[in-house]
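With one protein chain removed, the remaining protein chains of the complex are shown where they sit.
Chain nomenclature is as follows: A, B and C, assigned in order of appearance, with residue numbering initiated at 1 for each chain independently.
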Amino acid sequence: MLTAFAIFSDGLVYAAYLFLVAVGLTLIFGVMKILNVTHGSFYAFGAYGAATAAGVWFDRGWSDAGGLLFMVGLAMLIGLAIGIVLERGILRFVYGKDEVVIVLVTYAVFLILEDVIVLVWGPRSYAAYQPMVAAGSIDVGDLTLSNYDIGMVVLAAALAAFGYWALKFTRYGKLLTVVIFDREVAAAYGINVKVIYTVTFLIGAMLGALGGAVMAPKISVTLGIGVEVIVLAFAVVAIGGMGSIEGALIGALIVGFGRAAAVHLVPQVELFVIYAVMALVLGFRPHGLFTQPAPRKI
Amino acid sequence: MSRLSTIACRTFGLATALTLGSVVAASAQQPAAPAAPPIKLGIVSFLSGPAASPFGVPGRNGAEIVIEALNAGKAPAPYNTVGFAGTKIETKFVDEAGSTAQVVTEFRNLVQRDQVDAVVGYISSGSCLAVTPVADELKALTVYFDCGTPRIFEEKPRKYVFRPSSHATKDSTGAARYLVARKKDITLFSGINQNYAWGQDSWKDFVGAMNVLAPKAKVDKELMPKLFQGEFGAEISTLLTSKSQALHSSFWDGDLESFIIQSSARGLQKRMPFIGTTAESSIWRLRDKLPDGTIVGGRGPHGPLAPDNELNTWFKTIYMDRYGTPPTYPSYQMALSLLGLKVAWEKAHKAKGSKPTTDEVVAAFENIEYESPSGTVKMALGNGHQGIQATAYGTYRFNKQKGQPELVDVVRFAAECVNPPSDKSSEEWLKAGMPGAKC
Amino acid sequence: MSAILSVRDLEKTFGSVVAARDISLDVPAQQTVGIIGANGAGKTTFVNMITGHLSPSKGSILFEGNDITGLPSRTITRLGISRSFQVAQVFPSLTVTENMWAAAAIARGRDSIIARALTPLDTPEAKTEADAAMELFQITRYRDARAVTLPQGVRKLLDIAMAVAGSPRVLLLDEPTSGISIEEKFGLMDVVMSALKTRRITVLFVEHDMEIVGRFADRVLAFYDGTVIADERPETVLANPRVQTFISGTKPAGEGAVHA
Partner (left out) sequence: MASRGTLIGAAAFAILAAGAPLLPQWLVSLSTIAFANALVVLGLVILWRTGLVPFGQALFYAIGAYAVALLGRYTPVRDVFVVVIAGAVCAGIVAYLVGFLLARYREIFFAMLSLAMSMILYGVLVKTETLGSTDGFHVEAGSFFGWRPQGAMRNLALFWLVLGCCAVAAVLVARYFRSVAGALAIPVRDNEIRVEFLGISVDRLIHLKLVISGILAGMGGALAALAVQHVDPQMAYWTTSGGFVFVTILAGAGSVAAAFVGSLAFELVRSIAVDLLPGAWQLILGSALLLTILFLPEGLGSLYARLRRRKEETAP
């Protein structure tokens, strides 16, 4: 019983983490058909930005809650700034090239940004644990849960709900749906696809930075965190279906619960769970759980 | 078929040109021989990637200040001669990051292109294992400073490779000895280690030592999360459901700090003390977030676990002055490796009266015993190529008045107490019940 | 003589949508069959089932007496049934000659991938055949142009020429004149049909233009609501009141619109 509850709560927390990390990636892929390797950099810059913000804020002894907001705010600003530079400075010149070539462009930018992090922040690690510590914990039976983790689950759920609402009921969301469905038709109907692209990329960049900022208090912010996150996010998105928000949510839940169950029941297999699930899902549903394969038109 | 098919090899000529061109460039790089050429050392350490911050950069920093002090002749006696035997030292720093093939290629470049007199470096055990046969092949004097795997000298005797820092077995045996001394009645313990060679070996050795020292104690949870996983919620829950009385971990840096923050937020350390075999390198960042009572090791008697001697005071001072933080164990390991090389070099130089050859330095290096900022180093294992040192563990306490970390109840274990004897591999020694251990 | 192509009780459903049903017919060798019908009447579904792009939900297809129902398209092609497409399917980044070489080479080799990897693409036979086909379809003067730059009509011809490269006995043309201006349509069809006649190929072609159907077809199948409502000589079919109502539009709805 305890184990079942632990699996449930751990699964939720891990799924929340995965969803926060993957949602920006899937949004950008859905709209722009770009598999954005730079997503790992957004995450890393978000985490570093948040850690810097934490240093500035908490050194002055200001309030914890405000500190978290400041961290998230600064991280998303950094995400926005890098997003603008990247989209306006590089990506818009390669739109229309082969998908795989664009992946490589983002890979190149990712390599560059990895070293930019070293140049800006130096090769040392940063901590921003104040919000995590301040949030405290709650005892549920024999298990102690961190309130910060619970907050993360709430945030992920809110983000998923907001994303669903925004896509279904806002003007921008409806435009996005059209662009996702058929870029050319959208352009033919007078939708400014270029603006949609820019806005989407910036939102995706900010979401990536948000993921980093939210995780920053839980982790030691150090070199290489971006690399780990990319593959994880790719796997989640591939399982759920590239470009689908629901897919990212379901993918995150599957991997989250799968991994939690593995850690509690068969820790030996934990290392493969995510890739095994990915290979299995792709084996049966080549385009992920939530994407219909585009029919071949003759 | 002009476009569908491909014309082979048109640009093959370019490959030749590139290769030959770089030969010309390389030969142009070699300077005309000056009167007294400095001794060239290649220093290899992680300058990028996740291992840079905890190990690579402290290691490089240690090398920089020690070599600077040596070149100025300002180190305390007996290290107060300039450079190595009066000749100044020149360094070339190389990044260890990249594939093993790249590490080996860069090693060859240092030896064959840059013609260094010795290479000092390597943090990853994988790098050390890969470089070792190449070093012997090239007859290049190579001193490892941080990598921990005992396999290097246990698999085969080596000629040109030295490792004054002791290997990883003592970290686990020391941890087990400390734990058993503090908690005689321990019956259940768990471990969380990264799922890669270092984590797997550390855990295996720790369990092996526990089996000898506390045969009644059983392993409960055996967790092996992925390297750099960062999120440990499920592992912490699993441990919270365990009645273990201690938790062993060889986590380092990012994973260590993430785990400490996440687990202390959920009160794990109130239930079982945490034994961190590398925790020393993180105490200056974690400060009051590292729970009091954590058992801290530092891969040997380094940092706050180092003995109180003149060399240590000197090293701490120059490091603090330059970098603003106290040196951690990789800096100490780099310092003792360089000092060992200096001792060997000068011994060979003295015997010969002029600049010694590599083979002469190698012969002089074997079996020496010398002092370092972290105490005596004995090149006792692996035919005199592998150093052993005492080790120490302590219990963490954050001193709120001083606002500084402290280690209390520090216990020192003599080198022969935690290291296998020269005729046994670590694994055999632990299996046999640690015979011949002198404590 | 027996039919080269026989279809029995063919049916295709997509979920609850019935795209084709109750189709049974025989096509004798070297006949030219026109297929007419409004959009969505089941013409392309019919062609897709014969050529293996769609697998029938029910019924069978016999080619030269062998059951080919549900075989993959490439096997059906190798057996001797080729097709062209409503939107010309060519290799846009290759030249016309290269397109023809590719088609000729694929058609000639054995069906083993290993053998394919050992045979050069540009054998003299393949080249000769490609040249002959380009000559036959009168596209030789475009031979060095990239397919993507071709005018629509030439692209259509190339598409059909590639389909013929495998020396099929039966060829299905899916709207060969779609996207072609009215002035060009007849010229194009003249070229195609005379080329196919010299190769003695049985032809089934989907066409909206009744005039073209009347002129080139020996026989006409009229599709409506997924099935064949008329199957006779062109003049008879075109005079059929239901055909005039539902397909050719020469008669307003209401007259004769009695559902069968």
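In this text, a contact is a pair of C-beta atoms (placed from the backbone, for glycine too) under 8 Å apart; a residue touches a chain by one contact, two chains touch by 3 or more.
Owing to the predicted nature of the structure, the values given are computational and were not obtained by experimental measurement.
Colleague: Of the chains that are displayed, which are in contact with the missing one across the whole complex?
Modeller: A, B, C
Colleague: If I consider the whole complex, including the chain that's not displayed, which of C:I61, C:A130, C:M162 or C:I180 touches that chain?
Modeller: C:M162
Colleague: Kindly state which of the options C:R21, C:K43, C:R83 or C:R219 is in contact with the chain not pictured.
Modeller: That would be C:R83, which touches the missing chain.
Colleague: Just name the one of B:K74, B:R113, B:R287 or B:K350 that touches the chain not displayed here.
Modeller: B:R113
Colleague: Decide which residue listed in A:V13, A:I82 or A:V105 touches the omitted chain of the complex.
Modeller: Selected residue, touching the omitted chain: A:V105.
Colleague: Where does chain C touch the missing chain, residue by residue?
Modeller: 51, 53, 72-75, 77-78, 82-83, 85, 89-94, 102-103, 105-107, 109, 111, 113-114, 116-122, 148, 162-163, 165-166
Colleague: Quickly run down the residues of chain A that touch the omitted chain.
Modeller: Spelled out for chain A, the touching residues are 35, 90, 93-101, 103-105, 107-112, 114-116, 118-119, 123, 183-184, 187, 193, 227, 231, 234-235, 238, 242, 268, 271-272, 275-276, 278-279, 282-283, 286-287, 296, 298.
Colleague: What residue numbers in chain B mark contact with the hidden partner chain?
Modeller: So the residues of chain B touching the missing chain come out as 1-16, 18-20, 22-23, 26-27, 47-48, 93-95, 98-102, 104-106, 108-109, 111-113, 124-126, 129-130, 133-134, 137-138, 149, 151, 155, 195-198, 200, 204, 227.
Keep this in mind: only the chains that are shown with their structure count from here on.
Colleague: Could you give the separation in Å between the centres of chain B and chain C, each centre being the mean of its C-alpha atoms?
Modeller: 74
Colleague: Between chain A and chain B, what's the gap in Å when you average each chain's C-alpha atoms?
Modeller: 35
Colleague: Mark out which residues of chain A touch at least two other chains, giving numbers and ranges.
Modeller: Chain A, residues with two or more chain partners: not present.
Colleague: What residues in chain B touch two or more of the other chains?
Modeller: If we look for residues of chain B contacting two or more partner chains, we find none.
Colleague: Quick check: in the complex, which residue numbers of chain A touch chain B?
Modeller: Residue list for chain A touching chain B: 2-3, 6-7, 9-11, 13-14, 17, 114-115, 118, 123-125, 127, 129, 132-133, 135-137, 142-146, 148-149, 215, 217-220, 222-225, 228, 259-260, 263-264, 267-268, 270-271.
Colleague: State the interface residues of chain B toward chain A in the complex, per the touch definition above.
Modeller: It is residues 47-50, 52-54, 56-57, 195, 221-226, 228-231, 233-235, 237-238, 240-241, 253-258, 261-262, 264-268, 285-286, 289 of chain B that touch chain A.
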